[in-house]
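Heads up: the structure comes next, in structure tokens.
Here the complex is missing one protein chain, while the rest keep their positions.
Here is chain A:
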Amino acid sequence: MSGRLTIHSAGPMVTVQDMGRSGTLSLGLSRGGAADRLALIEAAALLGLSAPVAAIEMAGMGGVFSTDTPTRIALTGAPMRATLDGAPLDWHGSHLLPAGARLEIGPVTRGAYGYVCFAGGIETHPVLGSRATHVNAGLGHRLAAGDSLPLGPDPAPDTPAMALPVEDRFSGGEIRIVEGPQTRLYSSAIRARFTETGFRRSTHGNRQGVRLDFEGEPFTAEGQLGIVSDVIIPGDIQMTGDGIPFVLGPECQTIGGYPRIGAVIPADLPRVLQAAPHAPLQFRFVTLEEADAAFTPEAALLKRLRAAAEPRIRDPRDIADLLGYQLISGVTAGDELKGD
């Protein structure tokens, strides 16, 4: 049964996001979509879906939500404090949300962007092929108290709660980058200094890009004022006119005239965008061959994660309404989820 999601309160940047738009880059509209694409793929894996669906992205701070029909939800991305009618919920897992229950999501405990994904997906009207709010282009809006959004029906409401082991991508770390068409505008000394520098994710960061703080001289390219504007894409590391690096995010502009020293490989981009302010980031050039080897198409990634998701084992004493759970059918459906 389809239903409605009600937003009772929301942090300052709570938006609907999906996997973004393909085909609008030539029209000046960047792909947009989830800052952490992996989080939506993980949510689809936890919910046994064949493709990611539109979900709620919460930057730094969550909100209070309820639905008028029961549905499974998945909590993914940056871990946040979450409770269901006051009882704590595990992150990186799926849960049953009964009709009218109060889902409260607080601040992130690590990382930047948390997600709550409803099994039937958010079914707002797609604009230009996507439901993703594009803040910078003025498509969609930040969610606020009183908003109500349509939800698709949960395709398998009786499947058990699942958990997914997740590698920490919420604390910064080493980031692999590849050379791009402008990398060689930087001298080998500057390129070396770039990879030796211990950066920190600045407090200035949003869906357009993340600024990197560092100590030392700015990173300047040869003839950087005469560079003709090129297409720029998420993951590019672009230097401003005064030599400060930004890693571009899903809502970056589509053409830019500032030089780029390289591009973060897709596998490591969530780690950059999920880095909380002041988290350490260090860059390492890899060859295209290494980057290709680390590349997993998103459909293949989902298949792999669906196989990795497993029914969550909980201490029965923690389950308030044990008799309400369909324990037997849950075990069966768990195995079925691993098929494709």
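Here is the rule we use: contacts are C-beta pairs under 8 Å (C-beta built on N, C-alpha and C of every residue); 3 or more make two chains touch, one makes a residue touch a chain; residues count from 1.
One rule holds in what follows: contacts and distances are computed from a predicted model.
Among the names given as "Allophanate hydrolase subunit 1", "4Fe-4S ferredoxin", "3-methyl-2-oxobutanoate dehydrogenase subunit VorB" or "Branched-chain amino acid transport system ATP-binding protein", UniProt records the absent chain under the name "Allophanate hydrolase subunit 1". When the full complex is taken into account, the listed residue touching the unshown chain is A:137, out of A:13, A:101, A:137 or A:308. The residue touching the chain not shown here, chosen from A:50, A:109, A:171 or A:229, is A:229.
Between the chain not shown and the residues A:13, A:128, A:244 or A:308, the one that touches is A:128.
Note on the undisplayed chain: of the listed residues A:108, A:239, A:291 or A:305, the one touching it is A:291. Although one chain is not drawn, the whole complex shows that of A:126, A:146 or A:181 it is A:181 that touches it. Hidden from this view is one chain, which touches chain A at 22-29, 127-128, 136-139, 178-182, 184-185, 226, 228-231, 233, 235-236, 253-256, 263, 265-266, 288, 291-292, 295, 297, 300.
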